[in-house]
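Notes to accompany the following structure.
Every protein chain of the complex appears in place save one, which is left out.
Chain lettering (A, B and C) follows the sequence in which the chains are written, and residue indices restart at 1 in each chain.
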Amino acid sequence: MNQELNRETIEQAYRYMLTARKLDERLAQLYRAGDIFGGVFLGKGQEALSVSVGMALRKGDIYAPLIRDGAGRLAFGETVLDALRNCLGSPLGPMRARDGNVHRGRPREGCMAMISHLGASISVVNGALMAKRMKGESGFMGAACIGEGATSTGAFHEALNQAAIEKLPLLLVVANNQYAYSTPTTMQFACKKLTDKAVGYGVTAHEVDGTDLESCWNTLQSAARKAREGEGPQLIVAELLRLCGHGEHDDAHYVTDDMKQSNVGKDCMELARTLMTSQHGFSDQELQEWETSTQKDINHSISIVKQEGGPDPYTHSWNPLATRELNEQANGIAK
Amino acid sequence: MNQELNRETIEQAYRYMLTARKLDERLAQLYRAGDIFGGVFLGKGQEALSVSVGMALRKGDIYAPLIRDGAGRLAFGETVLDALRNCLGSPLGPMRARDGNVHRGRPREGCMAMISHLGASISVVNGALMAKRMKGESGFMGAACIGEGATSTGAFHEALNQAAIEKLPLLLVVANNQYAYSTPTTMQFACKKLTDKAVGYGVTAHEVDGTDLESCWNTLQSAARKAREGEGPQLIVAELLRLCGHGEHDDAHYVTDDMKQSNVGKDCMELARTLMTSQHGFSDQELQEWETSTQKDINHSISIVKQEGGPDPYTHSWNPLATRELNEQANGIAK
Amino acid sequence: MSITYLEAIREAQAYLLKNDPRVYIYGQDVGAFGGAFKATKNLATEFPGRVIDAPISEDAMIGSAVGAAIEGLRPIIEVQFADFSTVGFNQMVNQAATLFWRTEVPCPITLRLPSGGTSGGGPFHSQCLESIYAHFPGLIVCTPATVEDAYSMLIESVTLDDPVVFCEHKYLYFHLKAKSLPQEALPIGKARIAREGRDMTIVTYSAMVHECLEAAKEMAQDGIQIEVVDLRTVKPIDTDTIIASVARTGRLLCVAEEWPWGGVNAEVISRVVAEGFNLLDAPPQRINAKDTPIPYHPRLWSVHRPTAQSIIAASRHLLRI
Partner (left out) sequence: MSITYLEAIREAQAYLLKNDPRVYIYGQDVGAFGGAFKATKNLATEFPGRVIDAPISEDAMIGSAVGAAIEGLRPIIEVQFADFSTVGFNQMVNQAATLFWRTEVPCPITLRLPSGGTSGGGPFHSQCLESIYAHFPGLIVCTPATVEDAYSMLIESVTLDDPVVFCEHKYLYFHLKAKSLPQEALPIGKARIAREGRDMTIVTYSAMVHECLEAAKEMAQDGIQIEVVDLRTVKPIDTDTIIASVARTGRLLCVAEEWPWGGVNAEVISRVVAEGFNLLDAPPQRINAKDTPIPYHPRLWSVHRPTAQSIIAASRHLLRI
């Protein structure tokens, strides 16, 4: 049974989206203030899709979020503190300052920690699902998120085909945000729509307006139900626009005005806000209060994380192997 | 304009097929006699498809044959001597005994020398076609051949997508011979038919009975015309059966009787023979004479090649680089 | 009764499947067919659902193994030839190798690579890729030279909590036989003195151990005693055992079938000179395959890779300098 987007669930969804958006905004500020090492990558414009994925998942499921999945991560259980610790390089973060920004996860809790190579996490989710099946579990599902650019990778193809052969309960969620870095879709694929790929793998396709929370919600719920019920992989393609640069270093000047003014250019947050007030009886004031309190919570977390400081390289352990006795001196040079 | 399969062209096609089949049979014998180093891989059952590809190509085109394309290679200009020299390890062969069996080609003449990694030659053909376009050539085309198993490789996906984006005149010919080594198609893909993949790349698909020379001929002719006329990549999927082991070391016990007795299990050579006699007025005697003379020619070539002996390792040059002065001593060890 | 290197690999997998419900095998044609080399013969029947045919998708094969490992299983991935692992390379060196270091979640997967040259193998069915994997932090790389090690090291590989690249040598598959399977074994990470000697040390591994032993035997007829160290594991390297041997002999020759540039030999020599420079009476030498693709023709191949004869020549040279 699909879960409905009712007053209760939409509040939850909206609050995750809001937190993700506010967190992104603060990260952008911190980046500009020079408080962040390396890059910052935001999910602006993709929150409705992302949260719908996160909320379609349950504890015990597998989730491989990607670069623009702040909202989905929160919905799947990531804390603001984890996110900030990772972005600010706290040794208390999930990756202990060894990896940064969007490269974070807690695999033990089902949240995979992406490597940068696009498309590479899909087969990892497949493997986890195969394992669950071999262990005799049931009712579980996995979701892997990618951008439309990543559909050009060999890894995407091999993994989707693998999932189809093994009939795995995989949601493969493609956020077609119209650009891969600066590359428009015309240089990325030549099919009419990305859902056209589904038939070639023998999987079910779902196309959805990624700017509309309700559509995203319903699509993800129904895809998730199918996956859990044994109908095999579900390919979800959401049309939307990246409302920011590829990273905060990028001014995205190449995004055309036409694109910005088109349907995909709408801001899912604004649309969700309207939905909340016009359809679900939330007041503007209520929303404003959430915004303020979210902002406050984030700021509070930031101040905590800033106090945690960075890692100490001298007490840091440099063992690449879990098998302690097989670790050589980390610099690999016999003295 | 498509070229017709008329009395003249079918004779040519049939003779290439016949030579390929006879050559294969002799190679199998040589293998069993211990005259061949390493493996032997045959194209039995795939000659009609293969020759149709080879004859759809012209001088100046690009061809990347694969493991079972003896007939197509001959049609594209390979000599029996080249084939035998490569399989028997003659230093006069196209690969000078450095590579063997199906790993042969003459890239300067448009015939790529396959590496073993499946799917890897498709993008090579793409690049050659891109180059021809950049050089201002026109009317050319390229064909890359693979088995259905190779459609599972990332390389296949990236290359077909690349060809589609660049709208290259590529024929991607998939011989669905129902097995990849021992693996049946159910463990290779989950789509209903492989032509279903075309729409997901935005390319044209052609499905063909690979056992029937006339169908293969017409399909390849029409696909080639489209490609040359600028309609972009053409995906051709031929249904047939590998009428031999994966290699001569394999007894193919896993091929089911049902499969052998089904439509794909028909022998394209036998069907072609019937076509020749019943439709094109060739007599059984004529065909018998060709068979005898082909056999004789091959045997003659074998005796030539056997006399050529093997390479001399001591006078052999061991330079991996074309830039002579940058080659180190081949063993890479400073003395 | 006698058992081949290949049978030992099969037996190790049978043992693992039987004794550890977390183990499964995934690879092209490994199921009903029993694998291209028959290393999984009958296992699909004996262990239904746990020996699974894969599509021709090395990237997805290895990627999925990482996911299964995260879920607590212990996959064995068979790649049909080591050479083809280059298309699954990224998942091994970036996904599997970094998982524990990044997340503290162990990644116990075993990648079985049928490696090395055989007659007529040619450029793409003969490669030795151990050094390519060993260069990346986070991987263990095993290169068993004996039937006993093929068996015990494969079992231990699957038992370890880290990703293991298991380079089994195709040349040894059928050639090498033992009386029986071992009851006990040296652990992964420890080298073995395959033959004792006082005049020089040869450090080697995998199929080359046998070429070196043959060379040593022949040299012994001239009264020259060569000590042969079988590395067994090329990452980590058991530097202590090597140095101890060099301390006894004063001379070091490293022999490997792989290409020379930056290989096991280079790594071993660098370690020995850094730690044991003063133990050396002569410059350490190495022999590798020639630095070209591996030739198809057996006559070319026979001079491309090191053999007992070229090892003898190098040994004599080393003893003179």
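Just so it is clear, a contact is a pair of C-beta atoms (placed from the backbone, for glycine too) under 8 Å apart; a residue touches a chain by one contact, two chains touch by 3 or more.
Please read these numbers as outputs of a predicted model, since none were measured by experiment.
Determine which of the presented chains are touched by the chain that is not presented, and list them.
A, B, C
One chain is left out of this view; which of B:Ala13, B:Ala56, B:Leu81 or B:Ala120 touches it in the full complex?
B:Ala120
Which of C:Gly27, C:Pro55, C:Pro75 or C:Pro137 sits in contact with the chain that's absent?
Counting the whole complex, the residue in contact with the absent chain is C:Pro137.
Decide which residue listed in C:His210, C:Lys235 or C:His297 touches the omitted chain of the complex.
Checking the options C:His210, C:Lys235 or C:His297, the one contacting the hidden chain is C:Lys235.
For the chain that's not shown, point to the residue among A:Gly45, A:Gly70 or A:Gly89 touching it.
A:Gly89
Touch as defined at the start, partner being the missing chain; which of A:Leu30, A:Ala155 or A:Val199 qualifies?
Only one of A:Leu30, A:Ala155 or A:Val199 touches the chain omitted from view, namely A:Ala155.
In the full complex, which residues of chain B touch the absent chain?
These residues of chain B touch the chain that is not shown: 62, 94-95, 98-99, 103, 105-108, 112-113, 115, 117, 120-132, 134-135, 154-155, 158-159, 161-162, 165, 319-323, 325-328, 333-335.
In terms of residues, what is the contact footprint of the unshown chain on chain A?
Counting over the whole complex, chain A touches the hidden chain at residues 36-39, 89, 95, 97-101, 103, 115-119, 149-150, 152-155, 180-183, 187-189, 254, 310-314, 316, 318-320, 328, 330-333.
In the whole complex, what residues of chain C lie against the chain that is missing from view?
Per the touch rule, chain C residues meeting the hidden chain are 59, 83, 86-87, 89-90, 93-94, 97-98, 101-102, 123-124, 131-132, 134-138, 235, 259, 261-267, 269-270, 273-275, 277-278, 280, 282-286, 290-293.
Here is the rule we use: only the chains that are shown with their structure count from here on.
Which chains does chain A share as contact partners with chain B?
For chain A paired with chain B, the chains in contact with each are C, in label order.
Could you pull out the chain whose C-alpha mean position is farthest off from that of chain C?
So the farthest one, by centre of C-alpha atoms, is A.
Go ahead and note the Å separation of the Cα centroids belonging to chain A and chain B.
Using C-alpha averages as centres, the distance is 44 Å.
Report the inter-centroid distance (CA atoms only) between chain B and chain C in whole Å.
That gives a centre separation of 35 Å.
Can you give the whole-Å distance between the Cα centres of chain A and chain C?
Whole-Å distance between the two chain centres: 40.
Multi-chain contacts in chain B: which residues touch at least two other chains?
In chain B, residues 152-155, 187-189 touch at least two other chains, as defined above.
Mind pulling the residue numbers of chain C that touch at least two other chains?
As it turns out, chain C has residues touching two or more other chains at 54-55, 57, 59, 87.
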